[in-house]
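Some chains omitted; the rest stay in position.
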Amino acid sequence: APADKVRFTLDWRIEGPAAPFLLARDKGYFAEEGLDVSIDVGTGSAGAVTRVASGAYDIGFADFNALIEYEAKTPGSRVQGVYMVYNTTPAAVISLKKTAINRPADLAGKTLAAPIFDAGRKGWPAFAKSNQLAPNAVTWQTVEPALRETLLARGDVDAITGFSFTSVLNLESRGVKPDEIRVMPYATHGVEAYGNTLIASSALIRDKPKVVAGFVRAFNRALKETLANPEAAVTHVKRQDPLINEALELRRLKLALAACVVTPETRSAGLGAVNPERMRRAIEETSTAYGLSSTPAAEVLYTSAFLPPKPVRMIK
Amino acid sequence: MPPSLIIRAAPVLLLLALLGVWHLACTALAIPDFLLPSPMAVWHAGVDAFDPIMMHAQQTLLTTLGGFALAVIVGLLLGIAVGISPLIYRACYPLMVGFNSIPKVAFVPVLVVWFGIGTIPAIITAFLISFFPIVVNVATGLSTLEPELEDVLRSLGASRFDILRKVAIPRALPYFFASLKVSITLAFVGSVIAETVASNLGIGYLMMSASSTMNMALVFAGLAVIGAMGVVMYAFFSQAEQHFTAWAHRGTHAP
Amino acid sequence: MAFVQFENVSLAYQPGGQTAIENVSFKVDENAFVAVVGPSGCGKSTLMKLVSGLKPASEGYVYVGNREVTGPLGIVGMAFQQANLLPWRTTLQNVMLPLEIVEPFRSQQKRQRCEHEAMARALLAKVGLAGCEDKFPWELSGGMQQRASICRALIHKPRLLMLDEPFGALDAFTREELWCLMRDLWQSEPFTAILVTHDLREAVFLADRVIVMSPKPGRIIDDRLVDLPRPRPLELCYSEAFAEHVHALRCQIGHARQS
């Protein structure tokens, strides 16, 4: 039978964390499932959700919180999460040690820079609530993503929000020593939100569940291989985009895996799985933080139906 | 309806027609709101957020006009220099073309770091993006001056500056006004783009903020406001053009 | 030294190309009135451009007022063969253009705006254009444009007046009126004048000397003194001596065209 064509969109550019997708494609894991997957870069999670929801793409990789917001704003269940890749949100508040922001409480009255669509900035009320800060305790400075680390390094702002692995590396490339950086991940500061998930369009789930299952299976296999040997996985990133700095992307990949993929929860429940209780709380938390008018049900947002059997998903 | 009235109402009618097509397309093709909101949705979004939109629009208008004013001055001066001096023409033109092929958004971060977040980078971006059409058109207008008209002044022993002021520039005015129309639209683009990169104010910020909450109707309301401001500025230059270059358009009004 | 002097002047519009005029030498004394005649395309307009400094000579030397001409001078009033009025200026503004450029009018401009305007209006009235001051050039008939351009050449009372077929588009009566205007202006305040024309009667009536040119390439083939007494009334045109001059010139030109 001819391979099913699958249009897949990343949430962002070709970087280290995209390794499992590229690996699965290059090593023929998708092909083994009878899939012909094309991989396109994205411009952000919201864009990826929109792309899949509109039917322009079949499967995507996007922040679960963007999915929540999308579903709350335009109910209709066009997209569903099928495999929770990042068990925790990578969002974090990052500051320089010299500004003496040692605890979340020290943030009160400070200026934070972030793009207005940044997951950390949108999720800030949840972070604030968990750490007994008023939601309006900080002043926000809106900037383009690549600019926030520059402003922080120059001391124009006191802190930034961003994905920990991205911002730390960006700061280092601006001449900041790793030991000068303080990272406060949302995940370790009481925020229960999930991170990036595989999303599939409802139409695909309805019409070709086999395709979804095959994709997830192949991805799971690639993710485990990536966890086992990130050095080898990142070569696929380099192959896709020869311009990347392989060492840098390897660090980014390792940081991402360590922070968001390998967590106590995934160690016990396996990769891709979610805890229904936590999920309910996480959705509630995000809805409140984002100021959404409705709280979508967990079943609408996520289905575990396509997860491979637990043993296959287990990691050491 | 008498013909002159049709002509007057034409832009409004065409606008309504386009809105109608847009509306029909949205409903008929069931285009989801998050992709392309219908005109009604945009209208409601605009009305609901009227006050903030006006505040942001004011900021954008001011930065745009600031950048545009700079562009007119620099564009005129550079255009004159390029138009009258073959050396400057050869030296500067290729570089300006090269520079203008580059998306100005790439420079905004640098500007932000130097001038801080806010109005100044937006003004500079608006300037950088909009001066080139003025240069090109003014230079072309000057270099296509009929030598016969120039000779009238030359025979009087006029200085180069006199010739410029009395013949070359008036003759190049139609070119200049044509470039203003292009330039003002680019100035809007420039300031809005700069605002999307780094600003807490302006239509660019409003659009980013709206799109981050998937409020596409508000994004399009912002776009509509920019478009409207562009039209107002155009109307203004159009008046000026009619006043200053009626002689060149004399053929158009013939019965 | 004469006021205008050509020494073996040649001009080729394209460097190394055909010469429009070749090896031309002549002199014009200060306050003389010289006419230039010759068949169409023989280089009369070219000669005018050389005198006024609009074109540099390819070879030879041109002197005006004892200086070699290297570029346009400030002392010239020139009426071009095409009227060349600026289309964005009204007739009055066109006529006043030299006053905005040439000293001493230029410095007086602010203070004496009204006087200048009155001067221009008076001049326009003299050539029969009263009432057309605020029309744009393209609203004037061909002859009216030509008259406006004559006014522009005269307004700043130039020391050297150059007229390139200034009356070509006018009827006989208007033309004769303007002859008389020119004559009177010149008589009351003499200036040096060079007039290109195809009308031999015009040349003989106005000029002290008539230079005849031959074409391909342009050369001077005759330089005729017109020794008719001044002041010259219009009736002079019907005199024997006048007719003789005209006839002689006519023969010269006929000859020039054949060669």
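Letters are used for the chains, namely A, B and C, taken in the order the chains are written, and counting of residues starts over at 1 for each.
Note that in this section contacts are C-beta pairs under 8 Å (C-beta built on N, C-alpha and C of every residue); 3 or more make two chains touch, one makes a residue touch a chain.
As the structure is a prediction and not an experimental result, all values here were calculated from the model.
Asks: Each chain kind shows up once here, so list its copy number in the complete complex.
Replies: Although only one copy per kind is displayed, the whole complex is A x1, B x2, C x2.
Quick note on the criterion: only the chains that are shown with their structure count from here on.
Asks: Connecting every touching chain pair, does the picture come out as line, ring, star, complete or other?
Replies: The chain contacts form an open line.
Asks: For subunit A, which other chain has the most distant CA centre?
Replies: C
Asks: Where the CA atoms of subunit B average out and where those of subunit C average out, how many Å apart are those spots?
Replies: Each chain reduced to its C-alpha mean, subunit B and subunit C end up 49 Å apart.
Asks: How many Å are there between the centre of subunit A and the centre of subunit B, using C-alpha atoms for each centre?
Replies: 40
Asks: Cα centroid separation between subunit A and subunit C, in whole Å?
Replies: 86
Asks: Could you say which residues in subunit A touch two or more other chains, in rising order?
Replies: Subunit A, residues with two or more chain partners: not present.
Asks: Help me check something: in the complex, which residues belonging to subunit B touch subunit C?
Replies: Counting only subunit B, the residues touching subunit C are 148-149, 151-158, 162, 166-167, 170-171, 173, 245, 247-248, 250.
Asks: What residues of subunit B sit close enough to touch subunit A in their complex?
Replies: 32-35, 108-109, 112-113, 116-117, 196-200, 205, 208-209, 211-215
Asks: Okay, in this complex, where on subunit A does subunit B touch?
Replies: 46, 50, 53-54, 69-70, 73-74, 115-117, 122, 140-144, 146-147, 150-151, 154, 156, 290
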